[in-house]
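Yeah, one chain of the complex is gone here, protein chain that is, but the others are all in their spots.
The first chain written gets the first letter, and so on, giving A, B and C; residue counts start at 1 in each chain.
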Amino acid sequence: MADIKEITEKIRQFRDERDWLQFHNHKDMALSIVLEATEVLEHFQWKSHREVEQYGAEHSKEIGEELADVAKYLFELADNLGIDLSQAIVDKMAHDGAKYPVEKAKGKHTKYNKL
Amino acid sequence: MADIKEITEKIRQFRDERDWLQFHNHKDMALSIVLEATEVLEHFQWKSHREVEQYGAEHSKEIGEELADVAKYLFELADNLGIDLSQAIVDKMAHDGAKYPVEKAKGKHTKYNKL
Amino acid sequence: MADIKEITEKIRQFRDERDWLQFHNHKDMALSIVLEATEVLEHFQWKSHREVEQYGAEHSKEIGEELADVAKYLFELADNLGIDLSQAIVDKMAHDGAKYPVEKAKGKHTKYNKL
Partner (left out) sequence: MADIKEITEKIRQFRDERDWLQFHNHKDMALSIVLEATEVLEHFQWKSHREVEQYGAEHSKEIGEELADVAKYLFELADNLGIDLSQAIVDKMAHDGAKYPVEKAKGKHTKYNKL
């Protein structure tokens, strides 16, 4: 099962069985995405480039659990807001493609407004 | 198109056309998920519960663009780490279901270790 | 002791006794401020306005420890960058005062560019 809509349906069901929608206002949901995202980031704190690579290879299971937490809140918030997340991603990539044309952006990490 | 793997394939292609993998180490990717997540959160700063609801309804398009940015980095980081994100979400929900059994967690926002 | 420079001197000494400057590059310092700040925020996750007030009153000691962690990294990063933080705050407030004149900003949480 790799479909965002199907997973979102399961997330919604999990939430509603517990009667948690009352707490899942958009602000707390957005705040929760940030909190879970920083738990991913914490894995890499103080680590050098080399250490980051090795750590990632050795701890992908734990990091995957944190990424899953980000995804759960992300999919649910999109759903709560009536956003089709897959479509939003596709649209955003088209937009980014125009902001970062291959010939200008290739091999650079410069922000679009300084390209 | 709602499949995480398909979208991830497009994200990877976008990145590789621009030769950006060299910048996309796990630490900067995790950091970027956090940065994009805070852009979502910023929409709700200083707003009351009522204002949050109304704002969400009126600005879902802009918020959807920020959620898409979170998703893009999230899907790519999972991919870079060799994580099957869909499976990780399903596994995490099973795990959470055990930590938050319906009969104990219903209608409460208490953390599992205090339930 | 309430002086930023004195406290910063103690922070520097603590760090140097442990030979930690090698890890305290600006990126990891900035990342660490974010991580500690989210630990403050986590205290308020899922809580209603009323619960937040009560929780703050009852847990100010624990929250104070998290705020201290933010301050430690904040003061050290400013120091590492050669920034006089007290002066930077005073300057920023003067700048903010011009962006948010009392007569326009009073009683509103509107961003300056929409005032």
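By definition in this document, contacts are C-beta pairs under 8 Å (C-beta built on N, C-alpha and C of every residue); 3 or more make two chains touch, one makes a residue touch a chain.
In this text the structure is predicted, and so the values were computed from the model without any measurement.
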Statement: Not-displayed chain touches, in the whole complex, chains A, B, C
Task: Considering the whole complex rather than only what is displayed, give the residues of subunit C touching the chain that is not shown.
output: 1-5, 7, 10-11, 14, 17-20, 22-23, 25-27, 30-31, 33-34, 37-38, 40-41, 43-44, 47, 49, 52-53, 55-56, 60, 63-65, 67-72, 74, 77-78, 80-83, 85-86, 88-93, 95-97, 100, 102, 105-107, 109
Task: Identify the residues of subunit A touching the omitted chain, counting contacts across the whole complex.
output: 31, 34, 46-47, 49, 109
- line: Residues on subunit B facing the left-out chain by the touch rule are 23, 28, 31-32, 34-35, 38, 41-42, 45-46
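We take it that only the chains that are shown with their structure count from here on.
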Message: Centroid of subunit A to centroid of subunit B, CA atoms only: how many Å?
response: 3
Field: Mean-CA-position distance for subunit C and subunit A (Å)
entry: 26
Message: Give me the residue numbers in subunit C that touch at least two other chains, ranges are fine.
response: 31, 34, 46
